[in-house]
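Everything below concerns the one structure shown next.
Omission of a single protein chain aside, the complex is shown with its protein chains in their original locations.
Labels for the chains are A, B and C, by order of writing; each one numbers its residues from 1.
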């Protein structure tokens, strides 16, 4: 990747990290309900989303802040949503776990683990039937891959030849259960073959590798029209849902993965390759911090929804 | 297989065929509601069930007559059930599609396609936790393998190491849809690897081959405690549900499979190998016919359930 | 034109697919069983699916959100148990949860009720579940004309609609107006007028109520028969107006009673037309038991005209009973 792109990637990843840290601290102050953060998974979000073009769509799950921000979401509107304010992307009705934004092409987020897998086939079908270009990316976890819907979705996409990039963010955890307790294989990419579709796996801590793997998968989808399963090997560096002391996590495993924090790796790469120096990156960190502070202010200032919103938007 | 065993297999297969033909003719006379017959799949039922021992259990689906009869079910009580009589295995409450018989070890039949797959893990878990010996055989179709439950079941059985013989009777049809329209692979055995369990496939028209494949799978399950997926390639020689003119079936395909009717193949093998002659087998056919006639009489004589049965056995 | 309920459904599907190119239909065997639609509209708009209700329904939800108007056939109501997440948590909620960004114009077809004798995993009347859940509409017609006209409206509606066909009605025939007559969702039909008692029902048991009303008329009792047609939105006005006139209410359906549609109507009337009521509200429903397969028992499962007559006679006698 060129210096430009890679520095942009750093900026986005830093934004995601700062956003999630802000959410953690606001949750700690009880200024918003608990939430799932994507700390540790920034390279996955930025690597995949930056490989999409603007007419591609995204479906995602409860751990979606990275995908939204990578796509260009406004952190102030995201924070407002998490705080339950009317200025949020969904007017405060969704909360943190199901933010969708039609204008950004981030459609139909589900916190039912497996939900996005059951919706994505229809989204892709609509695109192809309406003659619209573009791939649909569907982010889900290793836990979601234990749901039968994962297989139903892959199978239908395969049989109907739907242009879907399935992105399994295998972060080794399914809430309070380690992935190893839930499957014999070391991941889910092996299922692609059973459904007759392409599959690949990538180091999810390396944003360049993720971006390349995603680009490769997307260009195959564009050529063939058929779906592809990309497994991104990453790690949930914080707990499942704030607050969470991670007492159940093996400290050695956590330390091993912390050493591969995607932001640390990217920082090192940028500096070692001479694409940026410490000061450049520190400046980005500071800018991002300022942006987040401002976002908190905007979100704070947004009013709560009015009572009549309780029953609006139930029916079209 | 020894002559003895093979002739016994013929007798059972002939009994199943005769039973299903009886059901077809009674349905034609409106003496029972329509039903799903297993004509064409007799070798699968007899091959697998005869490989089980008496403390093994069976779960099955809507196309279960073969499994029940292979296990030694009384055709009179089966017919009574299908006719909705109180003398049926379930007192007439189940009807044809969900006959279970605790005494025979045929437990928890489901006509929700996928149902038996979601129940079998618990049945096997109970056996192991209660220290009971035995394998649990779960029969299901290629259609059921499209349900997510198929994967959820295999995965849990793999992770919990449950002694289950999964038997997919791939009869090429899922009601009115050909298997080729529903999956890219030519069958389902490929999914075993994805879940980290053993898998094998066998010609389902050859009862000897089925029996051997089942014996092999069962002995591996007994050794390792782990589940196994056996795919039996067979064909639904009649329609999905009586009456069904099979207008949607490719006549060439049907003819090809008819030529491999498992009863015809077995008859030929018995005669060619000198294990039996035409007259021996004709005698069996006649005996079986007599048995079925008698069974119809018994079922006919059984009374309908009394009205109070409408609400009995809802709660324990 | 005289046609069966099944033909009325087919006609509505064909007309709406002709009218609106974004309408498509899919499900297990849909393309095989509807060769006419397949021939006219092609394999893109008329599709067989793998055997997996969850993803069928989910695909409809996703497609609806993005501009198509899918109709999915899930065959029999108990099979919807495999698609509850998609129908309830997604189709019913995601408009609200997205702050109104998306709408879900989709129809779920399924058969319901007794008549086939294949037992409780094919036969279970679950319409009340979908009435209870937010964001959905529920339609259960009783005549061929209504099947056609209401299905047309269901397909045109911008919300998820559950459209259930009482199995026993499929081959019954009725006169259906020619042409493009959509019947609006949410309005009940008065099948028979009368001033002595209100019989509220839907689907197959509407006909049972009419039969009962005729028997009652011979005894000098005039029953008004209301066919709800749409269970959600519910035509409260039609029910309340009738009870205001008659003062007596019998609700009849095949689904079990507890938390059923009959409970809702009784509660509605006990809340909003209490002062008009002159007698206890009677619910006649199927038993709180799985549906038996045995034909004899299956018939006993369904409320009968005699039961209705007896119930009405009971509450008419009640006229004399002390109030308060």
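Simple rule for what comes next: a residue touches a chain if its C-beta (ideal position, glycine included) is under 8 Å from a C-beta of that chain, and two chains touch if they have at least 3 such contacts.
For clarity, every value in this text was computed on a predicted model and none was experimentally measured.
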**OP:** Sort by label and list the shown chains the missing chain touches.
**Re:** A, B, C
Subject >> Options A:40, A:114 or A:227, residue touching the unrepresented chain >> reply: A:114
**OP:** Touching the absent chain in the whole complex: find that residue among C:70, C:135 or C:174.
**Re:** C:135
Original post:
If the hidden chain were put back, which of B:115, B:227 or B:262 would touch it?
Top reply: B:115
**OP:** Have a look at A:11, A:208 or A:309 and name the one touching the chain we're not showing.
**Re:** A:309
Subject >> Absent-chain interface as seen on chain A, which is shown >> reply: 33-34, 84-85, 92-98, 110-115, 143-144, 146-148, 174-177, 181-183, 248, 304-305, 307, 309-311, 314
Original post:
Hey, which chain C residues sit against the chain that's not shown?
Top reply: 78, 81-82, 84-85, 88-89, 92-93, 96-97, 119-121, 124, 126, 128-129, 131-135, 232, 234, 247, 255-264, 266-267, 269-272, 274-283, 288-290, 292-293, 321-324
Original post:
Taking the full complex into account, what residues of chain B touch the chain not shown?
Top reply: 88-94, 98, 100-102, 107-108, 110, 112, 114-115, 117-127, 129-130, 148-149, 152-153, 155-156, 159-160, 312-316
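Note that only the chains that are shown with their structure count from here on.
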Original post:
Can you list every chain in contact with both chain B and chain C?
Top reply: A
Original post:
Roughly how far is chain B from chain C, going centre to centre by Cα mean, in whole Å?
Top reply: 36
Subject >> Chain centre separation in whole Å, for chain B relative to chain A (CA means) >> reply: 45
Original post:
Per the centroid of Cα atoms for each chain, what is the distance between chain A and chain C, given in Å?
Top reply: 41
Subject >> Interface hub residues of chain C, defined as touching at least two other chains >> reply: 49-50, 52, 54-55
**OP:** Return the residues of chain A touching two or more other chains; collapse runs of consecutive numbers into ranges.
**Re:** 148-149, 152, 155, 159
